[in-house]
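A single protein chain has been omitted; all remaining protein chains appear in their positions.
Let's look at chain A:
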Amino acid sequence: MMVLRRLLRKRWVLGVVFGLSLIYFLTSTLKQEERSTRDRTLLEVKDTDHRIPWKVRFNLGNSSRQMTQCRNSIQGKTLLTDELGYVCERKNLLVNGCCNVNAPSSRQYICKSCLANGCCSIYEYCVSCCLQPDKQRLLERFLNRAAEGFQNLFTAVEDHFELCLAKCRTSSQSVQHENTYRNPQAKYCYGESPPELLPV
């Protein structure tokens, strides 16, 4: 016992013990952070001061830049929106995935069918409208405040285009009584508020 007591009196021993526990503490907390990136729970405790680590990068340069390869909205029946915000018919899609800018029907940043509350009746126009540079502030506000319950989705979004693709899709915000749209006419929303509830 005496040996132990003596040993404990030594400052360096205590320092080592402290150091070890500090290392253990740090590794375990870091480990947990790491896991929380992999296992996401939708309904985490929401505190108002908590800033979500958005990865979204907005392209601040002018969007008329030349792209060699474009991502586009893939799914459309007849229309597609590319990442530069052009909406075109499928037949005017270039091999690199971009819309043919010279085609007469191709239009950039078009808000056709969109209402004042940011809800549109055609998905492709919603994405195009959402890609307008001036919508950036609205989207940032949405990400910071209105994105409750969407953290899984919107923390995985990487840039403006992905954000718009994801934001315009119908979601839990689009329905009432689960199995009906709040507004079947304008259900694709880039704005902060859910579609306006239509009376039955």
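In the analysis below, a contact is a pair of C-beta atoms (placed from the backbone, for glycine too) under 8 Å apart; a residue touches a chain by one contact, two chains touch by 3 or more; residues count from 1.
What we mean here is this: contacts and distances are computed from a predicted model.
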| item | value |
| --- | --- |
| Which of "Cryptochrome circadian regulator 3a", "Dynein axonemal intermediate chain 4", "AP-2 complex subunit mu-B isoform X3" or "Membrane-bound transcription factor site-1 protease" matches, in UniProt, the chain that is not displayed | "Membrane-bound transcription factor site-1 protease" |
| Omitted-chain contact residue, chosen from A:L94, A:C111 or A:L138 | A:L94 |
| Touching residues (missing chain, whole complex) on chain A | 5, 8-9, 14, 17-18, 21-22, 24-25, 28-29, 31-32, 35, 38-43, 45, 74-78, 90-95, 100, 149-150, 152-153, 156-157, 162, 165-166, 169-172, 174-175, 177-181, 184, 200 |
